[in-house]
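I'd like to ask you about the structure that follows.
With one protein chain removed, the remaining protein chains of the complex are shown where they sit.
We call the chains A, B and C, going by the order they appear; numbering starts again at 1 in every chain.
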Amino acid sequence: MPEAFEPKIVAFFCNWCTYLAADLAGTSRIKYAPNTRVVRVMCSGRVDPQFVLDAFAKGADGVLIGGCHPGDCHYQEGNYKALRRFVLLKRLVRQMGIEEERLRLEWISAAEGERVKTVVNDMVEKVRALGPRVPASRKEAA
Amino acid sequence: MDTRRITIEPITRLEGHGKIEIFLDGQGVVERAYFQVPELRGFEKFAQGRPAEDMPQITSRICGVCPTAHHMASTKALDALYEVTPPPAARKIRELVYSTFYVEDHALHFYFLGGPDFVVGPQAPAAERNVLGVIAKVGIETGQKVIAMRRRLRELMVLAAGKAAHPVFGLPGGVAKPLTAEDAARFREVASEAVDFARFTLGIFEKVVLQNSDYVDLILSDAYTHRTYYMGMVDEKNQVNFYDGMLRVVAPDGHEWARFRPDQYLDYIGERAEPWSYMKFCYLKGLGWKGFSEGEDSGVYCVAPLARLNAADGMATPQAHEAYLKYHATLGGRPVHHTLANHWARVVEMLYAAERMLELAHDPELTSPDVRTLPAAVPREGVGVVEAPRGTLFHHYKTDERGIITGANLIVATQNNAARIAMSVEKAAKKLITGGQVPEGLLNMVEMAFRAYDPCLGCATHALPGSMPLLVQVRDPRGAPLAMLRRDSDGSVHRE
Amino acid sequence: MRIGIYICHCGTNIAGTIDVQALASYCGSLPGVAVAREYKYMCSDPGQELIRQDIRDHKLDRIVVAACSPHLHDKTFRNAVALADLNPYYFHMVNLREHDSWVHVDKLAATEKAMDLVRAAVRRVKWHVPLERRQVPIHSEVLVVGGGIAGIDAALTMANAGKHVYLVEREPTIGGHMAQFDKTFPTLDCAACILTPKMTAVKGHKNITLWTYSEVQQVEGYVGNYEVKVRRKPRYVIEGLCVGCMECIQACVFKQGKTLDEFNLGLSKRKPIYIPFPQAVPPVVVIDPEACIEFKSGKCKKTCVEVCAERNAIDFKQQEEIKDIRVGAIILATGFDVFDVTRIPYYGYGLYPNVYTSLEIERLVNASGPTGGEVVLRDGRKPQTVGIAHCIGSRDANTNKYCSRVCCMYSLKLAHLIKEKTGAEVYNFYIDMRAPGKAFEEFYNHVAEEGVNFIRGKLADVYPEGNGGGRLILKAEDTLLGMIRKIPVDMLVLSAGLEPRADSNEVRRLFNIGCSGDGFFLERHPKLAPVNTFADGIYIAGCCQGPKDIPDTVAQSGAAAAQALALIDAGVVELEPNTAYVVAEACSGCKTCIALCPYSAISFTDEKKACINEVLCKGCGTCVAACPSGSIRQNLFEDQEIFEEIEGILTYA
Partner (left out) sequence: MKPKVAFYWCASCGGCEEAVVDLDEKILDVANAVDIVFWPVALDFKEHDVERMPDGSILASFINGAIRNSDQLKMAKLLRAKSQVVVAFGVCAQLGGIPGLANLSDAKGIFAEVFGDGVAPVRFHKENGHSLSLPEFFDTVVALDRVIDVDYYLPGCPPTPKIIGDALGALLGSELPPKGTVLAPDQALCEQCPRKDTRPEKLLLKEFKRVHQVVADQQTCLLAQGLACLGPGTRAGCEAMCIRGNMPCTGCFGPTSRVRDFGAKALSALASVIDSNDEAEIARVLEALPDPAGTFYRYSLPSSLLGRRRME
C-alpha cells in the first residue's frame, strides 16, 4: 500500500549553499515534507560515492546531494567535482537496479529557501510513487 | 525391482565437482551410470552488458588451468567482431604463446595426471600412482626437469602475455605489446629445450607403455573403446592446428563427414540439457541426438588429442608427423577409437607444440613493433574458435554498435566430450562392476575412463604427494547406505 | 563512553512542534548516553552552565546539543564544552529548529525526524577525536573596496584607529553617488558640504593608501591573511606630480568638450583631459584615450604637456600597474546602480526630451552642476509644471519586487528643490508614502504644506499633448479620488530605484561571498550579523548589502569597521581544524588528488607521496572523496564519522 509508505531520503548538503538554504527555509517558516535527513558536509565535493551507496545499502529510499550553483562553489570547483562523479555514479546505480529518481544532485544557493521545499517535495513525491527500495533478495546463506 | 546405487564423488572437473552415480539392479549388474556436473556459473549471462574488449580477461576466468585457451578464443572472436586482421607479428606472438601454453599444459597432464597410470601402472599401489611415483620410476632428476620445464614455460608466458594464469595480452587486431629481441632469444632458448623435453617424454611413453603388452592390450580393450565421430581443427593441408583453421569431423569409419569454417559451427553442433546435470551435452546436428550411444547414426562425437589426430591427415612439423604416423600404425590406423590412446596422442601434440614454438621463435617477423591493427568496423557479431588442450573451444559474441555484449555463447572443450565421457564411465562401470562386487583396482579403472579426457581440474590432481583416494557408496533404492567401500591413499580397500 | 545530550526547546520554536520530552527519554535509551536533558534555552547562560556542570558531575566525554543551526551556535557550545576542560571537538550539534520544527507541521513526523537526527549524532560523536584550532596571525592592514560614503567612512574610522587602510575606487575620484547629490533629505544640508571634508580627510590621512581608477583583480588566502591583487588603470597623469591646477584642461586643443560627461550623466560635455568635478579626490586630472588626439593619431600639439611644463605630470606612456597587498580584513562598500528607466519604455525616457531621471535632476539642481543649479528643460525654458513619479523599478513584479527605501524621501526633496528654484507646480505620483526615518514624516508634511501636489496612484502612461505644445500628459488613477487623472507637465522626473551593481555577481565570486535573492550581497545573519558575510574577515557596508539612505549607510560602515577592528586587534585568528591530511604510509603517490585541489595545497614530496599544506587547505574535502586508496582523511569529516551518521539515520541504534 504505497499511500502508507513514507520514504526516507538521506540528503548530503554543502555547508555554504544548500545547508544554508535549508536554514533559510527554516527562518522563513517554509513548510516541506519531513522525509529528508540532512548530513552536513563542507562541500558537495566531499560527497564520496561510498556515502551514497552506503545510504542505499542501509535502506535509504532516496539520496539527495545539494551543492552550490555552478560558479558559486565556496571552494571554487568542488561542486563540479561532485557533478563529474554524479554523472558516472548515476549510471552505476542504474545498473544496480536502482531507479534514477532515487538519486539526485541539485544546485541550491543560500538564498533559495523556497527551492529546498520544491526540490524535497518533488523528490519525496517521485520516490513515494516508486515505493520502498526492498533490499536485494539474498538467497545464499542463513 | 531392487536397485542399488553407487556414488562416486567427487571426480574432478573444470567448473567444479564431477559426480558419478551408478545404479545396479538386484543382481548387482550396472543398469545405468550417470556422469553429473553439479556446477554452473552463467558466464553467458553476465557477459551481457560487458564491453567486448573485456571478454578475453573475463572469460579466461572460466578456467584457471587453461585460461590461455579461453583468452585466445575470445580474442579471436574480437578479431571477427571488429573485422580486423592482426599484423603478422601479432598473429605469431599469439600462436607462440599458445604453443608454449600447450607444451606446459600437456606436460602437466602427462606427468602429474595421466602418466602415473601407465608409468607407474594401473594396478600399482595407489600411493605410488602419482607424480612422485613417476619420479621414483624415471628418476628424481626427471622430476625436477619436469617442474623446471613447467616453470620456464610459464615464465615465458608472463614475458609475452603479462600473466600465466589469466593472460592480458589479447586485443582485437593484435596483442598489447611487441616482443623484444631479448624476449625472442629467451623463447628460442626455451623452445629448443622444450623440443628435447617433448622427445624425451615420447621416449618415456614408448619405453614404458608401448613396450609393455599389458598396457597396449589395456588401451585396445573394449572397456575403453567407443566408435564415435571425431572433431578437430586442421590447416589447409588438413594438418593439426591449435590456433586457427577449419573444423573437420570424421565419421567412425574415418571418412570426412564435414569440413567447415568455425563461424558455421551452429549449423553442425547442437547442445542439449539433461535435467540431472548442469552441463549441456553437445552432438552433431546432422545426425541428431540419439541418446548416449555410439556408431555412425549417433550424433555423439569426441574432441581433444585422440580426436584431433583422428580428424587430421598429419602434423605440420617433421618430428611430430613421424610420431603421428607411428601412433596410427601401432593402433591399427585412423580413426583410433580407444579412449586411453588420448595419452599417447597428447604426447605427440606436445612434440608438435614444441616444434611450432621453435619455428615461431626463430621467425624474423616475431619482433616487429607492429602488433596492432586498430578496429574501424562497427561491431556486430564474432565467433572465435581454438583447439584447447581438452578440445575445441567456441566463443561467440553478439554486440550492439558500441561493442557491448548483447549475447554470448560459449562451448567449452569438455562439453563436446560430455556425452562420450558419460558413456565411457558407464561402459567402464558396466564392464568392471559385476555381481555388486567392487574388486580391487576398480576405482582407478573407472577413474581412468574419465581421466583420459583430462577433465581440466585433473591438472592439479596428483600435483601433491598422495594419490586420489576414492569412496564408493553402496545404497539401497531409498538411498540408505548399504555398504561403504573406501580406498585409502595407500591403495588398500576397506569395507566400512 | 559517556555521552550527554541536550535538547533545546528554543521557547516554543522547537518544543512547539517536537515532543522534546519524548525525544529526551528516547535519547536516554541510546547506547553510550549517560545524560539526556531538555531545557528551555540551551544557548542561555544557565543552559550552557547545565552542560558544564554535567561534564564535571557525570564525567561526560561527548556532548550532543540538539537545538538550532550550527551556523548560529556551533561556536557557542564548543566554547561551553571547552570551559569544562573537554575538548571542544568532542561535540556535535543537531539542527532541530531550522531543519525540523520550523519546516514541518506534523508533530509526529517532526519528532521522528528529530530522533533520527539525534541518533545519527550520537553514533557520529563517538568517533570524534580531540582537535586543536589552528591559530594564525592577522595582518593589521585592511582593504576597503568602494570610495562612496560607506567606504570613505569605514576607511576613516579604521585609519583613525591606527590601522593602515587601502581604499580602492573604480572611478577617477572617490565620493560615489553622494557626490552627485545636491542636498540630502530630510535636513536639506548640502551633500558636498558634508562629504568633501571627509574626502579630503581620506586624501590627507597618513594611514590611508588611496587608489582611485583602480579595481581589485584577484583575492586569495583566508581570514587574517588575504592576498589581493589591485589593478591600477593608467590615467596618463602622474598622481604624485599633478597638483590639480587644471590648466591643462584649459590648454587642451579642444576648445569645447565633445565627450558626454559621466559625472553629470551626460547633461554636459567634457574634454579628453578632464577632472570629474572640481572637488574630486584626488584632485588629479585624467586623460581619456578614447577621445584624446594624441592617442588616436599621435599628431597632437600636446598643449597640455606644454602648460604642465616642468611639472611633467602628463605621461602618455603610462601603463597599468598591478599592486600586491596582504590584508587581514576586507570591507566591501561597492554601492548600487540606479535602475535603468529605459527598461520601462512607456515612461518615454529617451523618447520625450523632457523626461528625466531623479539623478539627472540632482545634477540640475546642483550649483556646481551643468546648469549651475538652474532647473531648465532641454530647450532652456523653466518648467511650469513638473511631475515626479515614484517607485520606478521598485515594488514591481516586472522589475524589482523590493522597495528601494530612499525614493519617496528624495522625491520629496526634489519636489521641494524644484518648487524652490522654479516655482513650478509639482505633482508627485506615489503608491505609498514611505517616511519611516527620523524626521522623515515631518519633512513630508513640510513639503506638502509647501503646496506640492500628491496623487496616490502609480503613473500609468505618458504621452505628448495633442496641440504639439511639447507638454506631456501624465495619466494615473488617483486611488484616493477613485478617478483617472491626466496631468499635463513640462517635465517628468522618474524616481528610479536602487539595484545591485551590474557586476555584483563577478565581485561576489571574486570575494567568495553570497548574494540574496534580490542580488544584493548576503549578510551572515539578517539581524545578528548584518555586516558579516559567510567568508570570515570579509564585511559589507552600504547599498551593496541592500538599498538604504546615508545615515543607515554610515551606521553600517561604522559597524563593519568595528567588526574589522575587533578581528585585527585580536592579533590572531583561530581557524576551524577541518582540514584534510594525507596518511603518508598509506599513500601510493598516485597523484589523483593534486590536480583537484583548488588552493594548490597538495604537493608531491621527494618520498613520492602527496602532502597537504595545512595552512592552504580550506577543508572542502574534495581530495578526500577522490582518493582511490582512502589515504586522505579530513578532520571533523572523517569517512567513519559520516558513515556513522548515515547508519544512525537509517538504522536503529
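Here, contacts are C-beta pairs under 8 Å (C-beta built on N, C-alpha and C of every residue); 3 or more make two chains touch, one makes a residue touch a chain.
On a predicted model such as this, the values are computed, not experimentally measured, just so you know.
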Indicate each shown chain that the hidden chain touches within the full complex.
A, B, C
Of the residues B:Y34, B:F200 or B:Y268, which one touches the chain left out of the display?
B:Y34
Sole touch to the unshown chain from B:V158, B:A185, B:L266 or B:L325: residue B:V158
Positions on chain A contacted by the hidden chain, ascending
48-50, 52-54, 56-57, 70, 77, 80-81, 83-85, 87-89, 91-92, 95-98, 133-141
So that we can see where the missing chain sits, which residues of chain B does it touch?
1, 3, 5, 10, 12, 14, 16-17, 21, 23, 31-32, 34, 36, 38-42, 44-46, 48-54, 57-58, 61-65, 67, 78, 82, 108, 144, 147-148, 150-151, 154, 158, 161-169, 171-173, 176-177, 272-278, 280, 372, 374-375, 402-404, 456-457, 459-471, 477, 479, 489
Note that chain C touches the absent chain at residues 583, 585-592, 594-596, 604, 608, 622, 625-631, 639, 643
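Note that only the chains that are shown with their structure count from here on.
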Connecting every touching chain pair, does the picture come out as line, ring, star, complete or other?
other
Centre-of-Cα separation between chain B and chain A, whole angstrom
54
Interface hub residues of chain A, defined as touching at least two other chains
none
Residues of chain C touching chain A in the complex
69-71, 95, 97-100, 102-106, 109-110, 112-113, 116-117, 120, 509, 512, 514-517, 522, 526, 534, 578, 596, 598, 618-622, 624-626, 634, 637, 639, 642-643, 645-647, 649-651
Touching residues of chain A toward chain C in the complex: what are they?
6, 8, 10, 16-17, 19-20, 22-27, 29-32, 34, 37-43, 45-51, 54-55, 58-60, 71-72, 74-78, 81, 85, 109-112, 117
